[in-house]
Every structure is written in C-alpha cells, then in structure tokens.
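Input: a single structure, listed below in structure tokens.
Excerpt of the complex: some chains, original placement.
By written order: A, B and C. Residues from 1 in each chain.
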Amino acid sequence: MKGSIFQNDKWLTVAAIVFIVCVWWIASSFYPPIILPSPADTLKKFYELLIAGKLVNELLITIQRVLLAFTISFLIGAILGSLVGKTKNLYLFVKPIITIIQTVPPISWIILAIIWMGLGGGAPIFVVIIATFPIFFFNASEGIKQVSEDLLEMSTIFQVKPQRVLLDVYVPSLWPFISSAITICIGISWKTIVMAELLSSNNGVGAALGLARLQLETAEVLAWTLSIVILGVTCEHIFQYVSDKTRVGKVSKSWKLKG
Amino acid sequence: KQDGQHEALGNEAEKTSVKQPDEKVNEMEKVKNDKVFTFLAPKSAPVLPALLMADGGAEDISIEVKTWDTIDQLLAQIQGNEADFTAVPLNVAANLHAKGLPIQLIDVNTWGTIFLVTTDTNVTSLADLEGEEIYVSHKSGPPDILLNHFLAEEGINDKVTLYYSTPPEISQMLIAGNIKHAVIPEPALSGVRLQLKDQLVQVVDFQESWHEIYGLDLPQAGIIVNKKFAAENQEAVEQFLQSYQEAIQLMKKDPEKVADLAESTIGMKAPMVKTALNHMMVHSVIASDAKPVIEQYYEILLQSQPEAIGGKLPDEGFYFSK
Amino acid sequence: MEIKGLTFAHNKKTIFKDFSIYLPEHEITCILGNSGVGKTTLLKLLANIHQTYAGRIEGNQKQLSYLFQEPRLLPWKTVFENVEYVLLNKFSKSDRNKRIVDILDQVGLLNEKDAFPHELSGGMRQRVAIARAFVVNPDILLLDEPLQGLDIVKKQEIQQLLLNLWGKHQPTVVYVTHDIEEAIRAGHQIFIFNGQPVFVQFQCFVHTPIIKRNELSHQHYLQAVRTHLMLQMKMANENKMNDIKNMVEQQSKDRKII
C-alpha cells in the first residue's frame, strides 16, 4: 500500500528527504550532540523509543487528537468561510472576530482551555482548532468569491438541485483554495499539537518531547520531532493520493498542470 | 584580606544609589583580573544575591547579571560560553555533566524550595491526602520525584492520583479554587501565597521531610562554571564565592532592597520575592563540602528517574574544591 | 409571455424604461438588434437572473432552458457529464443516458462525449451548450445566438433540430440572433430592438408556416420580409435615433404591420 501511495512522486520525495538529511548531517557535525544530534543518534533513539513501545503509545494519543481537531476545524472553517464569504457585510463582521481569535497566542488560551477541558487532551485539541480553522475560513471565504457567477446562473436556470450545485460547481471551484488550506493545515496541526501538549497535557508526543527537553535528551527531542515530521509528511502524501484519486483533484490537475 | 572586604561591605551597605560605570572601574583596580564576569541565572533565588553584587555589593569582583527562562536559552548560552557563572538546578547540573559538557559545580546555594500546599483545612499531613488528587509541576522533575518518594515513605503512593502541569497553570487553578492540593516550588508558590494568604495551608515542606528522613538539608540549586575556567581562575572563582556569600548576608539583612532591585532589573514582582525569601533557605556551600548532601539527593533522583540527572551519579571531577 | 412597463438599469445605464412586449406562447419570437442594445439583458430578465427590475414579467414561471451567449460549460466535467448535469434527478438513469446519447448524436458530438471542454474546438463547445439547452424539454427556451461559431451546414442542421424540437413540444422560444436568414427561417414573429433605453424599432409576423419556408412558392414573400429587415437593420445602425423613433410612433399609430 505504501508503495502505491508514493508511486508517482516517490523519487522526488525520497530525493527531498535525502536532501534534508544531508543538510542535517552536515549541520550536526558542527555542534555537540546535546545541541544538535546527528541523524544516526536520532534514529537510534527513535528505535529505542519504538522498542520500548512508548513511541506508539504517545503517537496514538496525539494522532487521535489531531484527527479530531483537524476534522472539526475543517468543517467549521470551510463551511463558515463559504457561507460568510458570499455576504459582504456578514464577512466584514465575522472577519475581525476570527482575526482576533487567531491573533490571541495559545499561551493566553491555555488556562481557559484547561479549565474548560481538563488536563486530559481537550486543551490541545482546542488549541489546534483555534490555530487551523481561521486558515480554512479565510481560504474558503476567498475561494467562494471566485466561484463563477456564470455557472451559478446556469445552474439556477436549469433548476439543478442545490446539493448538485454544491458538489459540481462550488466544490471544484473552491478546490484550489481548500486544497492549499489542507496542505497548510496538515503541517500546522502537527506542529501545534506538540506545542499545545507541551503546555497543557500529561501525555501525547508533545508532553514526551517537553520532558525529554527538560532532561536535556536532545536526541530524544529530535526523535519525537522526527515522529511528528513523519506523520506530517505521510498525511500530506495520503491527502495528495486521495485527492489525485478523486475526480476533482484529477481534473483540476490535468486541466491546469499542463507545464 | 577578609577585614578589608568587610569594610568594603560596610561602606557598600550605606550606599543607596546605583554606581556609575566609571566609578565602578575605579574600584575595580583592586581586582587583579579586571574582567567583568557574567552571571547567568534563572529568575529564582540564586539570582537575587547576584543582583546585589552587580549593583555594587561586591568590591573585589565585578559582575553582570543575565537571566535564563527556558532550558533552551540555558543550553544555547552554555554552548556559546556566554556566561562565566551559571546558576542551575542541581539535577540540570548533573545532567549537563553527564552529557559531556565540561562543567563543574562550585557551590550549592538554594535549599528546600518545594512545598505541598492545600486549600483544604482538613488536610494537615501527607496521610490525609489518601484518595485525593494532587497537581504537580515539573513531571519527572524534582517535585514529582520527591513527592513520590515521600508518598512511598508514607505508603500511600498508589492511593493518590497525580496530575501534571506547569506552575502558572497549577497556581491559577489553585487560586481559582478549581483544585485543592498542589506541589509547586518557590518562588512560583509565593504568587499563590500572596493571593490566598491564610487560606493556603502548607502541608509538607520538602526540606523538613527530607531532613527528618536523612538528617540532611535538601539541596536544590547551585552555580556551575566551565571546568577549564575553574582550573585557570581558581582564585577568581573563590573570590566570587566569597562575594556571593557576603551578598547573601546582605540580602538577608535587607530583603526590601533585593526585592526592589529584582523588580526594577529583571521584572520579578517585589512582594513575591520578599515572600519567597521567607520560605527558601539560601546559603552558599562550596561544592566539595556539600558533596555528601548532594549525593544523597542524587541517589534518590537516580533511583526513581535516572534521566533526570543523566543516568549516573557525577564523578569526583564534578565538584569544585579549593 | 408578457412584459409590462419594465424598467431596468445596469449600474446607471438604463437599458429598459417602461418597456412592454408580448411574446406569444408556443411560438418562436426572434429578436434582432445592434450589438449592445439589450437583447441578452432581456433574456436574462425573462430567466429571472436580473431581479432588480421594476414592472411585470409574466409567464416565466415554467421549466426554462437557456442557451447563453457563451457556452458556460463546467470545465471539470466531460461533454457527457455537462449535459447530464442539467438532467440529474429528472429521469431514471437509463432514460437519461438515452436522451443524452441521442442529443449528442444529433449535434454530432458522440465521439467527443468523454472529452473535457478545454479539449474541444469553439464550435464543438457551442454544440455542447446547444445539446444541454435542448435536452431538458423546456416550456420556455431562451436562445442567445445559438448558431454562432458553426459552419453553414451545421447551422442549418441545428436549426432544423431546433425546429423539430419545437414541432414536438411547441415551447415558447425567444431567439436572439444577428443573422436575418436565421430569423426568417425560424421566427413566427421578428423584432428589431434599438435605442437606449430599448424600443421596438420594427416588428413583423412571418405568415408562412415554418415547415413551408423552403417551398418555392413562399420565396417571394420571404424575400420581401428579408429586404425589410435588412433595411431596418441598416437604419438601426445609422444613429438617427429620433427619426426612427418618430417613424415608429407614426407606424404604431397607423397600426401598420407587415
């Protein structure tokens, strides 16, 4: 299955990763391991964590949280953005609210989040939602303005059902915006969950990373980071794969990516 | 020599204004090594005497104070060799040493900063906490390890539930009444003390409990230097320790001044500093003298959380001696 | 269909002012007129796209079909799917497929049914739009230059297709075109629009039944209509708006209709 996911871009992705690892390796030779461990040290630590079962444990917790947060954020952001983007006044009212929500640093949310949702995991989920849903919102509301009036008029006249118009006109037109937002948010979600767990939670990758950091286990910090990066890149590829399989992605590719 | 210094100290105590730089240079003529040393410390007890020293409290040595907030800032500055003297928690010192950084501990100056507090007046001892929830700062750090140690001594370590978070969050929830029992170190705890006043009951002073069990003080933080620097500047280090010890005396005499200084220079709130000073033992003991006390402490850390000190007891070279 | 006292402006440009026109049901009404006079605007008003008008537009509540001046295809759908798009939820799947294949065959695009719009030539895209407009069996069919971009033979074929379609269901057709021939071949009634705001410069009924318009015996009459239309279109372009207006008023007083 992995093979099929990586099929197309396989070599380029591998090349990119090799490139990053090389840069890292060279950089690590300039610093003591407590500052920047080499890829080999990190991998060793990664393997140790894997064997100990700790890696999988914490990862599962974090993955759950990210999936939940991402889904909520996508739904709220994309739907609200699409609805609000069309109505100028509503947009002008909602926009500053979202800018405010987005501008408040997580550190200021955290205590409220902990009180509302406890130390269990609600707070990181909340923080990830706060961090990502404005991106869906702004991209969707900008995208919705770009939907061709001509095609909408055509659909109205031919009395096409709203759900078909949604599926066949809105979704494909919004796609470049949504797709870009998803790509951005995949990266941001993983990064943010780590920060949020570090600040507010007992478990998950972020908490583990924070602990390793306090104990000056830099190799372990990077091993956790590595696990997050692997998740991020894998998600990106799964998204790309699914998106290429679906009609919209396929056509918008063949239709535009001529070069 | 000692007399001279006392004289200087006496003179200094009468001064109220901060010294001008050129004035400072004049006085520094006495010091054979006329370098300005950098002292790096967290915003906690060890920085306070140093503030007095920088403010002119030390005649024979001139220092500049910098602070670190996060472990990363600490690491980066150690890596960059940006400070001559660095105050760190003892577990961090051992850990740095274990990770192969060329450092040496010169003294222990802060003792017993961790407390178990509660807002529940029914709780008077550790045993009363059976079946309760305790919020602990610094997971796998000294507060966590020591609490577990005491709970084990009491035999109730599997009868309480522990939650972990950071001191500010725990403090806020404690004050807001969302939680009842917490383990936090000073000076963060003083923020809570100030807010809750009498409502807050101090159940366990970790220093006392430790003393009860081992008959020793509970060491918490000390000062490290670069090993090579220590070897080459033996005299300067000793002089520093001397001045530091004197500054501690000065601090105890005039906590007001230290508190004000802390507020104006590094932004720590004066009332908090004053309160915290009442609950921490600050006195400097040269590392080699404190070695048994420190090792007892490390022993416990090593037993329950080896990573906290880097997985092994530091060797002899770790302790600076005269 | 009837429009009564219609007033409509694009931004500050008044296109219609107290404009009335009667478009008989089940007949084909052709509209000629200068570029930019307001023909498309009228169609859009009939289709209820512009809703900020004053006045009354009656009889446009039924199943509408509109062939726009541009093809307006969904770029991410194939030819087949573009036609299917307006039929979804209307017929059973097999019925739908049959209808679509039928109409694509008739416009000569069966081979291209899986091509995307950007893979088609201009005339082919226009034919997809035609297929889409024709496939729905509308009560009212609004056509904006339906035959643009087609070669002469295809123009004739597709006009024939339109006439057959009309023959079957007799929808009300409003047919905007620039080609007098087209109008003469298909219109029961022909209008020439002019002016800003729009007025009807010329109106005529073509009395020859549509199916007989190729017969020799009617050519003389049709030639007369053609000549008239040509003349009026020339006048329409001559910028003597006032003269024309006066003439039109005179005519309508005389109730003289060709």
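Methods note: a contact is a pair of C-beta atoms (placed from the backbone, for glycine too) under 8 Å apart; a residue touches a chain by one contact, two chains touch by 3 or more.
What you see is a predicted model; the values in this text were computed from it and never measured.
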Subunit stoichiometry in the structure file as a whole: A x2, B x1, C x2
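By our rule, only the chains that are shown with their structure count from here on.
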Longest centre-to-centre distance from chain A, chain (CA-based): C
Chain whose Cα mean lies nearest the overall Cα mean: A
Between chain A and chain C, centroid-to-centroid distance (C-alpha), Å: 51
Centroid distance [mean C-alpha coordinates] between chain B and chain A, Å: 41
Where chain B touches two or more other chains at once, by residue number: none
Interface hub residues of chain C, defined as touching at least two other chains: none
Touching residues (chain side chain C, partner chain A) in the complex: 44, 47, 49, 63-66, 68, 70, 72, 74-77, 85-86, 88-89, 116, 118, 132, 136
For the chain B and chain A complex, residues of the former touching the latter: 71-72, 75-76, 79, 92, 95-96, 99-101, 138-141, 163-166, 168-169, 172-173, 176, 178, 307-308, 310
Interface residues, chain A side, partner chain C - complex: 150-151, 153-161, 164, 168-169, 172, 247-248, 251-252, 254-255
